[in-house]
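For this depiction, one protein chain was excluded, whereas all remaining protein chains were kept in their positions.
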Amino acid sequence: MSDNSFGKLFSFTSFGESHGPGIGCVGDGAPPRMALCEDMIQPYLDRRRPGQNRFVTQRQEEDRVEILSGVFEGQTTGTPIGLLIRNKDQRSKDYGDIARQFRPGHADYTYQKKYGIRDYRGGGRSSARETAVRVAAGAIADLFLKQALGTSYRVRGGVVQIGPHRINRDNLDWDNCDSNPFFCPDAEAAAAWEGYLDDVRKQGSSAGAILEILADGIPAGLGQPIYGKLDTELSAAMMSINAVKGVEIGSGFAAAAMDGREAGDEMRKGPAFLSNHAGGILGGISTGEQIVVRIAIKPTSSILTKRRSIDEDGNEVELLTKGRHDPCVGIRGVPVAEAMMAITLADQLMRHHAQCGILPTD
Amino acid sequence: MSDNSFGKLFSFTSFGESHGPGIGCVGDGAPPRMALCEDMIQPYLDRRRPGQNRFVTQRQEEDRVEILSGVFEGQTTGTPIGLLIRNKDQRSKDYGDIARQFRPGHADYTYQKKYGIRDYRGGGRSSARETAVRVAAGAIADLFLKQALGTSYRVRGGVVQIGPHRINRDNLDWDNCDSNPFFCPDAEAAAAWEGYLDDVRKQGSSAGAILEILADGIPAGLGQPIYGKLDTELSAAMMSINAVKGVEIGSGFAAAAMDGREAGDEMRKGPAFLSNHAGGILGGISTGEQIVVRIAIKPTSSILTKRRSIDEDGNEVELLTKGRHDPCVGIRGVPVAEAMMAITLADQLMRHHAQCGILPTD
Amino acid sequence: MSDNSFGKLFSFTSFGESHGPGIGCVGDGAPPRMALCEDMIQPYLDRRRPGQNRFVTQRQEEDRVEILSGVFEGQTTGTPIGLLIRNKDQRSKDYGDIARQFRPGHADYTYQKKYGIRDYRGGGRSSARETAVRVAAGAIADLFLKQALGTSYRVRGGVVQIGPHRINRDNLDWDNCDSNPFFCPDAEAAAAWEGYLDDVRKQGSSAGAILEILADGIPAGLGQPIYGKLDTELSAAMMSINAVKGVEIGSGFAAAAMDGREAGDEMRKGPAFLSNHAGGILGGISTGEQIVVRIAIKPTSSILTKRRSIDEDGNEVELLTKGRHDPCVGIRGVPVAEAMMAITLADQLMRHHAQCGILPTD
Partner (left out) sequence: MSDNSFGKLFSFTSFGESHGPGIGCVGDGAPPRMALCEDMIQPYLDRRRPGQNRFVTQRQEEDRVEILSGVFEGQTTGTPIGLLIRNKDQRSKDYGDIARQFRPGHADYTYQKKYGIRDYRGGGRSSARETAVRVAAGAIADLFLKQALGTSYRVRGGVVQIGPHRINRDNLDWDNCDSNPFFCPDAEAAAAWEGYLDDVRKQGSSAGAILEILADGIPAGLGQPIYGKLDTELSAAMMSINAVKGVEIGSGFAAAAMDGREAGDEMRKGPAFLSNHAGGILGGISTGEQIVVRIAIKPTSSILTKRRSIDEDGNEVELLTKGRHDPCVGIRGVPVAEAMMAITLADQLMRHHAQCGILPTD
């Protein structure tokens, strides 16, 4: 029951710091006899990998995953899957300046207050580097769901807002996400964002983002009321991602302003819903419609602009953060949020199956 | 590890349906030798109680809680605290019409799809009636936190938007919340909302709301990275509340549009933060500043307007929901959200204390 | 994740003290649409009920269970099942003498040391009275397993030793268990035990016992290696029962003295094992053979003989325990141990099904 675990039946337990020997996890609960090898996980990691274009951190990491256990002759055995990603490009001296100073907006201060010690190199445990582990675990979840739910199943996501600039929903085409450096489903917006983000970086600043993550092909009935609801666990999954400050399902915050005669999605034969304000979840249980989650990610806190802060002794200082940072950490958040969605759904599918699929129905 | 439990060390396990014999919970983990009796829990329940004004359901429930265990001669013993609230005013015939029809926007459909059976009376387990249990458990958490953290500690919340109508932050006075039927911290807004909600009700409709929940006096250091983070668990706590569709911490979704030079809260000696965009949480750990959470609640789905739906056999129907429902379920959500905040904080305080308070520091 | 919960998927969370208003639990995880009502649980409770013959406590309790939730029109709904048994015959004055003294061999001292407070009436939370709750939860588990596994499934147990007197295995007939006051599978031994226990009681003493609990019709494959093994969880289940000091599986302690050429059960076609030293469990997973568990129960510590002890202030005292106590608490342990066996198996069946029954096999 580690606080570094996620999931009840399909679970993973994560470890590792940004500049330690490596990061990794123990995935548990995957069914036996699923095809699995490093090459099946790697493509997921490659989507999240740093250094791929100028809008993400220039740290160079191969992010090669090694399977340490749980797989035999290309198949899962039902035993825990140890995964390890060695850290390579740990330019620790970049961080020397801030060993004793707290970056505004960063977890430096709170880790120090909580533990009285912190691995300050690259943010240590609080670094977004840990999210590579989630992506690796998410790959297994995604492969499992594909096998369990068939070809109608798909989890995907994209960036729908960077800084104050939203996509135009008329241009929405999720297939665009793989054609631009922002995982943006609106090709026009993506083009405009390039200039915006270049400016942000030149100014030594950073930008926030809003991501939208979708799941199709999810059957009705997933979700464990009332403290293991699907939306409860999805919001926990998303809020656990670095820099996330908000989560909404379906119409989300906009639902507060809706009229009750509009908000409840009507139904017709099929069964089919005539709208999806619910984002595919009612009473914490999936409706069979598309699952829609949006998350807000704050701007990267490590920036090249001088800011006021204090050091470990309480002295007032001014600091700016050198090093290689994402100008918009939200971009690389897309594969991470997709992974957390897949893991949550895999876990919920198993939990539902355990209780509701065990006795024959008439 | 019931899916009807919340909390790891300070936990409660909930049971009960809207129209069954009663609702209740088993609270566990409260320290021994805390003063506790029914009269100390009752005031919390009274704030959430139905039938108190025309803006909430007219169901009449005394909501008298009985302590079944865990208290001896007015003190907690450290053993589990059984709590029971008998249901009284279960006007079941009100619900006869919808026994086989699915209310749009309600959990009727998803419970039926998940379990193949549902207690349709008053929404059964999916009814907001269950939230009385949370308030009772939250009372114990709040009493514990008062004793552990002292007088600077306080959790409170209010409604900051009903339908499209927001409060004016210039009028903000949290002491107003107890002086109007909306738990509204802006007295002017509260006055305006009366007319608005009367209209909504006359139209046979309902309204959504946005709530803001605050915690003061929370020391820095609470939160278990990285899958038991304070914001992770707060968002799970809030999203588990009926009809909640969104959760944000601090600046939340607005943070996405902020410039990185503004978003990270600067610090000075004290230690003191010069702003609180973080909502009191960095890296999933409390900063010592005020904890700020906002949640979006959709309009009540049970309304007196005819809507299109289907029945259990898949036939298309039109239905409207008679019965006594909250025109804005968000209002009574305030004491519930406060309770979930207190429970989450109590649990996190214990988890922090267990690991970081066990060895002497130098 | 209450410490008063047992089970991961099929779970219950218990509350209640010997002389408080009542005892009960929240059962969670039972599949929906199982037939269930109070009358189906009551027979299990009646087997454990006090006051039924002179070899058990003379406390008179009806032990009528009330289902508070989770059942609708005679069927489980998949939501948590609240169960309540009111305490009736709480002759509290019996315990007045020992309010501040610690009975040797009893939990009085340790509860006081742990919590700094204890409900001394009847042993409070440490009383065997709580086991009624386990029997109620076990009834639901047993009914579930009957439906899931069919008629070959059966859990049953008996007393195979009281004090130093063992049964004769040549006389073994498990159907005898319901025909004598000791749940003894050897009718001759049962007859002899009557005189022995009468003597023990006359001397103001008490006797220990060894119980054997069997499960038939359990398919191979149940058990979650390697920290949720079937024998791991069975031993936890058994050791959590009051006064249990030892647990063994199959040949148990005798296996230590066996030759390796004998200990490993050989196999032939069928598949069939030629012996069952393993007690139906290998590597923590069921083999398909009969599950065999034995537990040692110490003599009741509340006896009518004067013994040396101390009081809360550390003063040396001599005390004897009046009140109505089981001369051999092991006897009424049989239905309790059966219940814990059934709950463990139900939980393991679900856990196995969740992981290994979710993908189609070829």
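For clarity, chains are labelled A, B and C in written order, and residue numbers in each chain start from 1.
Here is the rule we use: contacts are C-beta pairs under 8 Å (C-beta built on N, C-alpha and C of every residue); 3 or more make two chains touch, one makes a residue touch a chain.
For clarity, every value in this text was computed on a predicted model and none was experimentally measured.
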{"item": "Missing chain: touched chains present in the view", "value": "A, B, C"}
{"item": "Given C:Ile41, C:Ile81, C:Ile98 or C:Val247, the one touching the chain that is not displayed", "value": "C:Val247"}
{"item": "Among C:Glu61, C:Asp119 or C:Asp265, residue touching the chain not depicted", "value": "C:Asp265"}
{"item": "Touch criterion as defined above, residue of C:Ser18, C:Thr57, C:Thr76 or C:Thr287 at the omitted chain", "value": "C:Thr287"}
{"item": "Residue ranges of chain C at the interface with the undisplayed chain", "value": "1-6, 8, 14, 102-107, 109-111, 113-116, 125-126, 130, 161, 163-164, 200, 203-210, 220-229, 231-236, 238-240, 242, 244-261, 263-269, 271, 274, 277-279, 281-288, 296-301, 303, 305, 307-310, 314-316, 330, 351-352, 356, 361"}
{"item": "Hidden partner interface residues of chain A, rising order", "value": "1-5, 7-9, 11, 13-17, 20-26, 28-29, 32-33, 66-70, 72, 75-82, 84, 114-119, 124-125"}
{"item": "Residues from chain B at the interface with the omitted partner, ascending", "value": "1, 9, 29-34, 78-79, 144, 147-148, 225, 349-351, 353-359, 361"}
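The rule is short, and it goes like this: only the chains that are shown with their structure count from here on.
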{"item": "For chain C, residues that touch 2 or more chains besides their own", "value": "1, 9, 29, 32-33, 78-79"}
